[in-house]
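Only one protein chain is missing; all other protein chains are in place.
Labels for the chains are A, B and C, by order of writing; each one numbers its residues from 1.
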Amino acid sequence: MRAAVLAVALASVAALSGCEREKRDFEPPTGSASGAAATRNVSVRAGPGEPIETARLATTQDRRDEYNAFLVNQGKRLFRWYNCNGCHAQGGGNMGPPLMDDKWLYGHRPAEIYASIVEGRPKGMPAFGGRIPEDQLWQLVAYVRSLSGQLRKDVAPSRADGLAGAPPENVRDIERPVQQPAPKP
Amino acid sequence: MKRALHLVVAVAFALAGALAWAQRTVLQPGAHDALAPAGPQAARIGDLWDLFMVICGIVFAAVLITLAVALRRAPRADAGTPADVSMADRHEPGPYRSVLVGVGASIVLLFVLLVASVSTDRALARLPLQGALNLTVTGHQWWWEIRYDGDPVSETFTTANELHVPVGRPVVVTLRSDDVIHSLWVPALAGKKDLIPGRTATLQFQAAQPGTYRGQCAEFCGFQHAWMAFEVIADTPEQFAAWAARQRAEAAEPTDEKLRRGREVFLGSTCVMCHAIGGTDASARKAPDLTHVGSRTTLAAGTLRNDAESMTRWIRNPQQIKPGVNMPSSTLADADLQALVAYLGSLK
Amino acid sequence: MTASATTPNVPRNAVPPTADDVLALERTWRDPPGWIGWLSAINHKAIGKRFIVAAFGFFVAGGILAALMRLQLARPDSKLIGPDLYNQLFTMHGTTMMFLFAVPVMQAVSVYLVPLMLGTRSVAFPRMNAFAFWIFLFGGLVLYGAFILDIGPDAGWFSYVPLAGPDYSPGKRVDFWAQLITFTELSGLLEAVVLVTTVFKLRAPGMTLNRIPLFVWAMLVTAFMVMFAMPSVMLASTVLITDRLVGTHFYNPAEGGDVLLWQHLFWFFGHPEVYFIFIPGLGFISSIVATFSRRPIFGYSAMVLSLIATAFLAFGLWVHHMFATNLPELGKSFFTAASMMIAIPSAVQIFCWIATLWTGKLNFKTPLLFVLAFFFILVLGGMTGLMLASVPLDLQVHDTYFVVAHLHYVLIGGAVFPLFGAIYYWYPKFTGRLMSERLGRWNFWLFFIGFNVAFFPMHLLGLQGMPRRVYTYGSEMGWSGLNALSSLGALVIAISVLLFVINVFASLRRGERAAADPWGGGTLEWSVASPPPACNFEAIPVVHGRDPMWEPQPEPTHVAGLATTSRELLMTTVLDAVPDSRESFPEPTIWPFVGALATTVLFVGSIFTPWAVVWGSVPVAIALTAWFWPRRHENRAHLALEQQP
Partner (left out) sequence: MIENGSQSTHAAAMARREASAPAARAVGKALDVTELPSFAFSHRSLMWWGTLGLMAIEGMVFALAIISYFYLRTHADRWPMSTPPPALLWGTLNTIVLVASMLPNHLAKRAAERLDRRGVQLWISVCLGAAVLFLVIRAFEFAHLNCRWDTDAYGSIVWLLLGLHTFHLVTDTWDTGVLLTLFFTGPLEGKRYVDVSENALYWYFVVLSWLPIYAVVYLGPRG
């Protein structure tokens, strides 16, 4: 009896994670306009190390993307399209810092990464606020986290149809984040 | 049972007839239509089609009539009727001869079809190409990037989802793909050919008379395969030259305040991340080149008529028109959006 | 080890069998009672019936998906179903019909019928047969489970890369598709081995190779085709999974892979597959035509030879699915020729059947109606097939609704109509009752009319330029009328299939009781009771001709001396079916079922982590070993019968 219950429970968990992982979200999250407005303010006020704002964002925004393989994969596509490779290579780092190791200058939490993209960072990271739509920003955030194995392996993207670089995101083990002191501009 | 027989035969002819009739009447010339050829390639295929229709029609009818006669003449029986095994080890000359004749006839007809098919194929490959117009079509999810290779190279220009060709001049299209497999097909002009990542192929055709011919992706390529269309516009050589000249030029400068505002919006918002407009800072190549978007007849890969109203709808929320398409919906203020639409519309 | 075969204490069957023989045989060959017993069943009739029912279950499921698609396409610019769901629908529909219905159902019917037609008591390797069934069932359930959880594959039943590859199909949807292939192909391949061995070694004495029923020939040829075609798609889908899971580069052009490699491997299987759906259909037709025109099929040898010719040619056509991919001229001409040549063996058979009907006495019953419909539909489909074989025409109609029409004319006309006929024909053998003739005729006429209304307009749509796999179309394209008509036809088909289902279940209880030979058939399955006893034949018949039920029987008529208290089978030589040895067959066991479960865990696990192949193989190995390990009492029984060569 208990076994049956357990089985059912497991099955339903699997089911939910399955649905969560596979949903193809075309429409931006409901009320994206207002969300955009909110984040616009954030991107003006919140700087590195303003955890209150970022915490609020983290609770409202990151979940949808981080468990959805489609959205993370969209993030991977945008990472190429918006030429993040230009500086971060395949996350290996070049002019910009590598994104697949355990070192984080500005924090590894989704909202912190979000802030880094929106506001830019010293030493050459441009501010993309206003250039990249809200939902795409969160897709990029999720993908960036997958680069260092922060996401579930069944959600993280697999190899791209391109030159083989580092092993695909979905086989990388998680890098335990180490906060680095942010360099003074 | 007779009823059934008659029905079978009747339906047979009805359908065969329907096909033949459909070929001539239902399919209006100029439509998106394989049997209304507007160029030598498609015309040759049309002729081959007619031959196949005739021969296959005859064979089909012949088989069914023989069957019908067989059913009609054979005596009736039931499960109790003793089975006749007398012929089990006896040669049956009558049926033997007829089967032999039938098979022989089939072989001959098949051979005719084979020869006709192969010779047509050869002929299609031998379209004279001197002075051909060269262009490259690259398939993207879910739109067509079209590059006219100029000579000198400075003459080269890029557009999207709308192919202009001069009437009577052969066109050689080089086919590439940027992501998955697509297939380029303009039924009225030529057969289809796949755009395959990692490979290149060429497709040749020629338009016989001026007109607009619809083309469409024929290989399943994802969410918006259904709406990955384009238009081939066959102009007179003069019109074509004029069009090409306009396309080579850089984007028109905004003439009034609203258009200037529109350009600012374009360069200051999300558009610029993917689209290019010649003569401005916008140079991304992930989405259709908009340098002369105002001059095109359709938007969103042959999905919408190109007017301010549908342009506005499209930019506001593309996902409602083409779910899954890569263009994000915009959160622009209405005034900005109107300015943007006006500006894009002005890029003739 | 050294027991003599004449051990007095081993009862052997007499001719005619005594009541004790009958009782002993029944007790020896029946499957054990209880639900454990149900899961342990290995009797080919039990497995065959479950196999058929399961396959038809998937047929209905696939039909519902098709109905949903027709609902969406009935009107232009329809917003009922979005592209995401629609892509899953047509992928699931194609996958279901090809991998979970068309191929398995043919093997299922033959698992039931072949031993009866050959005059033996079981298929070879009955436990493997059961295992193959469970694997098939679990594979199908896994796929539909995934579909319900929104993990339904959405890259088409052909899963072309790169669209189905890691970069453009994120998540696990395509992995479930690829793993379903592993399930169904494993099942199909094992069944092929079972059938070939059964046909070669277990025929009744005197049933030489040129006396076996044409249906058995068809299944033999099919089994061989399966053995040489299915490995191709198994390989292809396996490396698709490794591309997606561990980052191999088979289909990645940037690293030396090639996307056309997939298409070659897929169609090298995919085209023969069409024929191993079609050829069993030919077998059904030969059985039905012979019985209902009260004479043997005209030109037995010609029929057999054309079956074999078809099988060989079928491996030389795969490229005609790839004409649009820019291949060399000469190659294309070759494949055009081959694709047209394969029409000849089909023509031979069609003419032979017509000759049979022409010279026979006709008994018009529902099975025959379905066969007559075959002539109409399949010949039409064959004609459009010739058009598709011609490169120039194919370049116009390839990947349009013209192809959709063609393939449904060929597959439904060539396989499903004969299959329905076959169900009406053998249902009394399966169940001991006849299906309702009146419902049968309604079923037939609605199916026939609905089918043509649904699929004929698709030819025209294709010529008007409507591509396949589009989730909607614009009203300005002028495709609305024909699409609406087609959807109407689909509705009629749905009704007729519903009638069929009703007929099957109603006749189960209220159908007229069937005698051993209700149609006056000529082959051995009609010589035993309906439904047959657990051991099929209380005394193995001796065969002297092609139609044992129709021809006079010189002596000896039956085989005596097979054990009645132990599962003993007579094996005969491959060519001339001369009695050669008596082999003891294994008893029912739960292990094939357990093994299938373990294999399922392994397969599903390896969608998520490559290590599942390692830890998952442990339970599989345990199950298979337990399956093989002999039991004492069984061993004693065998020793009692042992006779060294």
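The definition used in the following text is that contacts are C-beta pairs under 8 Å (C-beta built on N, C-alpha and C of every residue); 3 or more make two chains touch, one makes a residue touch a chain.
Bear in mind the structure is a predicted one, so any value in this text is a computation, not a measurement.
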item: Chains shown that the absent chain touches, full complex; value: A, C
item: Of C:Q107, C:S159, C:S232 or C:T589, the residue in touch with the unshown chain; value: C:S232
item: Residue in contact with the excluded chain [from C:S78, C:T197 or C:T565]; value: C:T197
item: Interface residues of chain C (partner: the chain not displayed); value: 1, 5-6, 12, 14-16, 19, 22-23, 26-27, 30, 124-125, 128, 189, 192-193, 196-197, 200-201, 205, 227-228, 230-232, 234-235, 239, 242-243, 246-250, 252, 255-258, 261, 264-265, 268, 432, 513-517, 526-531, 533, 539, 541-542, 548-549, 553, 555-562, 570-571, 573-574, 579-584, 621, 625, 628-630, 632, 635, 638-639, 641-645
item: Missing-chain contacts mapped onto chain A; value: 159, 164, 167-168
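Definition applied: only the chains that are shown with their structure count from here on.
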item: Averaged-CA centre spacing for the pair chain B and chain A, given as whole angstrom; value: 40
item: Geometric centre distance via CA averages, chain C-chain A, whole Å; value: 48
item: Residues of chain B engaged with two or more neighbouring chains; value: 179, 197, 223, 323-324
item: Chain C: positions in contact with at least two other chains; value: 82, 84, 162, 167-168, 253-254
item: Residues of chain A touching chain C in the complex; value: 14-15, 18-19, 21-24, 26, 69-70, 72-73, 153-154, 157-164, 167-168, 170-171
item: For the chain A and chain B complex, residues of the former touching the latter; value: 24, 26-28, 32-33, 36, 81-82, 130-136, 161
item: Residues on chain B engaged by chain C in the complex (per definition of touch); value: 1, 4, 8, 11-12, 15, 18-19, 22-23, 26-27, 31-35, 42, 44-45, 48-49, 52, 56-57, 59-60, 63-64, 66-67, 69-71, 73-85, 87-88, 92, 94-96, 98-99, 102-103, 106-107, 110, 113-114, 116-118, 120-122, 124-125, 141, 179-181, 183, 185, 187, 190-194, 196-199, 201-202, 214, 216-226, 303, 323-324
